[in-house]
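Here the complex is missing a single protein chain, while all its other protein chains stay put.
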Amino acid sequence: MGQQVLNAIFIGSIYALFAVGYTLVFGVLDILNLAHSAVFMLGAAITYSLVVNYHQSFAVACVLGIGACAVMGLVIEYVCLRPLRRRRAPPIAALISTIGLALIIVAAVEQGRPGSAFAWLWVDGANSVRFPPDMIPNPTWHVDGLTLEATKVVIVPITLVLMLVLGYVIRFTQFGRGLRAVAENPRAASLMGLDVDRMIVLTVVLSSALGGVAGILFGLALSDISPYIGRDSLEIRGLAVIVLGGMGSIPGAVAGGYLLGLIEVLALVVFGSNVRAGVAFAALFLMLVLRPQGLFGAQLRERL
Amino acid sequence: MKRDRVILGLLAAIVLAACGTTSTSGGGGPSYAGKTIKLGAILSITGAGGVYGPQSRDGMKLAVDQINKAGGVNGATIDLTVNDDASLKAQSAQLAQTMIQQDLDLALLGPTLSNSAVGVHPLAESLKTPILAVSTTGIHIVPDCNFPAAAACKYVFRDSLGEQTAIPDNIKSYAADKHPSTGVLLVAQDDKFSSDGGKIVQDTVGQYGINLLAVIKFSKAESDLSPYVTQAVQKKPDVIFITSLGGIPAKIMSEARKLGWTGQFLGGNGFNTATVSKQAGADGMGARSASAWYIGNTFASNADFVNAYKAAYGKDPDQFSAQGYTAIKIIADSAKRANLTFSDLAGDRDKLRAAMETVKIDSPLGPFQFTADHDVKQTVWIIQMDGQGGFTLLHEIPAS
Partner (left out) sequence: MDFILQLLTDPVGFYSTHTLLIAEIGINSMLAASMFVVLYSGQLSLAAPGFMAIGAYTSVLMGNYWNTPLALNLLVGTLLAGVVGLIVGLPVLRLRGVFLAIATIGFIEALSLGVILNVPITGEGLGLKNPSADPLGGINIVLGSLAVIVFLMWRLTKGRLGHAWEAIRQDELAALSQGINIARYKMIGFVISALVAGYAGGLESHLNFFVDPTEYGVPRTVQVLTFAVLGGSGNVFGPVVGALFLTTLPEIVRVPNFDYRDVIAGAILIVVIVFRPQGIVGRGGLAIVRPRWWPRTSRASSPG
């Protein structure tokens, strides 16, 4: 049982990190960025390719991988989001354009084979791979009947540190204040002289970079990197997390991540079989019906 | 005069007989010179099935090239079109229809995934077109493609060793070697391949004295399998059965080893590719499965295939390439003997079907024939992962 709780904590951290990116963009733009899961995957895939195909060290690969995700954030903003804002398009259109970008990213990686047009990006096609086991030291400790693996253990402090830094930035820096102003009321913020567009760019870039970090940690801890890691399980779980925690709330995303991890593992232990994911969504459904603003979200203005 | 008529008759007979025999190249059948044998393959090149489709395609294309360069099938060239079904069963079925009714292919190959086959095979059967499955190993593929209807499908064949044969052979051979007493089954319940394999495991283990302590189901899309593996390991079984494919076996193996479990992994066809062995690495060492093909076999029909494949593509073949290659050889051999007219498509399809039933060739899989149920009749190779991305051969189980 203790081992299962540990499992919940580790996967919960990854859910949290992933969801923070989602919730940042939703908080500021009121848009669900459905390309986020593809960027998550891209972070893992590019880092893997750099290590295995280009023989870089893990540290260098991580920096470049996260950088590539940040660049992808620029693409999301300039290609998928800004043109729609300029045309005063209904926000639902942004769902479609980000879906389109996600499709391109996943397909590009999936078609990465020796000899294909995307071989510079990835050569393993639709296969699932893992980082070379000896890439970084990864000792396993057995304590009290529990098994602790270094790459999994390290996720928790990394997640918490990142969240604390993010929290500090949002609460105490000028950038953070600007962000909150735009999230509150972009019209007023722009009237007060804030460069709203620039704030948005930075938000999306930051969110994508965080997604990339989550992807790398995921690939490392779960020994699974494939074109489908974002789409298959993380994407909808990310949604569940931000609903549970409250949309637009960063502490909410963190709390929601751990909560979801715990609910899933408890469901497995109690019901014994794969009711796990179904229970997660039942929980989400209940939360929405009973307390739509989630654990930490502000009271909804949209309810009549 | 009577005698003249007899002599004329004899002369005519001799002339006819001579005409009949001069134009064949290598054994039996009229000349197809100048004709084209149109074949269509429905494979998953994109989507989740894209881990298998490209290899099947490469194996097929190699065979087609080799045959065409050596003079074709009795002089006819093979024209193979490969279409991608994106791992979607709707596209798979649509492709089947257009290839049969519009492209007028003589026979079809594929589709890659069992989920697609469930729709495509009955369609081919109802349109009376021979279809040869090259990678589907689940149950109810042959002969009962219209399960639960019991009537056998006449036009559906497969050259991919089914799990119904592979899994029991693997369990039997391991039980004879090591006499395990307990096991746990981990099965992806939303994956037909894995579920079929799981069912076979459950039906078989009792016969070999293995007590199945638990059947743990998970969802194939889940990336984090640690809670399930934890559950499995906590029961302390001798054997863990893994019937999944793709990235899942390696993940389960590495989790289990990290938790300190030292028992035996037994699997199905999902273990049989170098990708899986490489991903599992040292954690997979000793994991056993029954395979339709082993790269290290030295008999000519395999050695030649492996060398030609490496020369053409710059990489090693795998089980799917071997089965794709064999499939073309099966069809080519059958076409040779089928007395095709090239003017009556329906009749030709039926003749090809009949000829396929009696095929008997040497292939990279070993000597190959079909059973009465159009299923595979070949040697089964018991292999184990060597911990370094490859396999070693443990046992050979000849076809019964």
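Note that the chains take the letters A and B in the order they are written out, and that residue 1 is the start of every chain.
Please note the rule applied: contacts are C-beta pairs under 8 Å (C-beta built on N, C-alpha and C of every residue); 3 or more make two chains touch, one makes a residue touch a chain.
Note that the structure is a prediction, hence the values are computed from the model and not measured.
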(request) With the full complex in mind, choose from A:9, A:63 or A:89 the residue touching the hidden chain. (result) A:89
(message) Going by the contact rule already stated, which one of A:120, A:141, A:168 or A:281 would touch the omitted chain in the full complex?
(response) A:281
(message) One chain isn't shown here. Among A:59, A:143 or A:289, which residue touches it?
(response) A:289
(request) Among B:41, B:63, B:93 or B:292, choose the residue that contacts the chain missing from this document, as touch is defined above. (result) B:93
(request) Touching the hidden chain in the full complex, which residues of subunit B are there? Just list them. (result) 45-46, 81, 83-84, 86, 89-91, 93-94, 97-98, 101-102, 115, 118-119, 122-123, 126, 146-149, 188-192, 194-196, 217, 219
(message) Which parts of subunit A face the unshown chain closely enough to count as touching?
(response) 26, 29-32, 34, 79-80, 83-84, 87-93, 95-97, 99-104, 106-108, 110-111, 116-117, 184-187, 231, 235-236, 239-240, 243, 247, 273-275, 277-282, 284-285, 288-289, 292, 300-304
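Definition applied: only the chains that are shown with their structure count from here on.
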(request) Starting from the mean Cα coordinates of subunit A and subunit B, work out the distance between those two points in Å. (result) 40
(request) Sort out for me which residues of subunit B touch subunit A in the complex. (result) 46-51, 54, 189, 216-219, 221-224, 226-228, 230-231, 234, 246-248, 250-251, 254, 258-260, 275, 279, 281-282, 314-315
(request) Please name which positions on subunit A make contact with subunit B in the complex. (result) 3-4, 7-8, 10-11, 107, 110-111, 113-114, 124-130, 133, 140, 142, 147, 149, 218, 222-224, 226, 228-229, 232-234, 264-265, 268-269, 273-274, 276-277
